[in-house]
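Here the structure is laid out as structure tokens; the discussion comes afterwards.
What follows is an incomplete set of chains from the complex, kept in their original frame.
A and B are the chain letters, set down in written order, and residue numbers restart from 1 in every chain.
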Amino acid sequence: MTTSHRHDRIELTREVIPSGAIASEVRADEDGAVATFDGCVRNHSHGRSTLHLEYEAYESMALAKMREIAEHLHAHYAIDRVAMVHRLGRLEIGETSVFIAVSSAHRAAAFDACRYAIDTLKKTVPIWKKEFFADGAVWADGEVPPAPAASADAETPAAEPASN
Amino acid sequence: MIVKVLYFGRLKELSGSSEESVEVRDGARIEDLFAHCSMSRPELRKFRASLVAARNREFAAWDTPLRAGDEVGFLPPVSGG
């Protein structure tokens, strides 16, 4: 299990993401910089007009992976707080699907951490996007997350209450 | 032993369910579970190359041995963000 950083906000939600409020929350008095990334629904994809999107997630695992990203940021960048919120369900054009905010004393760490977070989220967090067009719907092309090639047979961890 | 299987995205649509409990032999690995699940849903097989498996909410190799009560997800390429 990872350390929990008290002020971080890691969430999945089916409501509109309150980006402004989240960006304000991550800032403490010792911070001089807040970098944010807002991923929002474009009106086009691969040359076709998008009507709306739907996102679904393996929710428990997605939250675990998002928390891992936040822990990585705290371990590798001189940052203060992290907020990372992804929306699920139906989203209209212009709505925010993911919002990430990182605060720090100095700007380089906030920028680097924010970018690492969204790049890694897109590669490793089990969330799926379905795109709805006038003539049908498709699951978006995605990224294959890196997974172990072979198991270390001898010592695979047991399921929760080690029921064997 | 019984394990839980989860399907997401296009796999959920193909398999017609998001979750099922499956009985597998002791010593079975994730790849055996996938083979079992594909028997009744042959369309799953053509996605095998692009899937990643998760065991108890962690990415896992296909040769990972299963234990009773494990939660296994077959994950299509992810597209969050």
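The rule is short, and it goes like this: a contact is a pair of C-beta atoms (placed from the backbone, for glycine too) under 8 Å apart; a residue touches a chain by one contact, two chains touch by 3 or more.
It should be emphasised that the depicted structure is a prediction, and the values quoted were computed from it without experimental measurement.
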**Asked** Which formula, in the displayed labels, states the number of copies of each chain in the whole complex?
**Response** A x2, B x2
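Note that in this section only the chains that are shown with their structure count from here on.
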**Prompt:** Distance from the CA centroid of chain A to that of chain B, rounded to the nearest Å?
**Reply:** 23
**Request:** Can you check the complex and tell me which residues of chain A touch chain B?
**Result:** 39, 55-58, 60-62, 64, 86, 97-98, 118, 121-130, 139-151, 153, 156-164
**Fill in**
As the complex stands, chain B meets chain A at residues 1, 6, 8-10, 12, 29, 50, 52-61, 63-65, 67-71, 73, 75-81
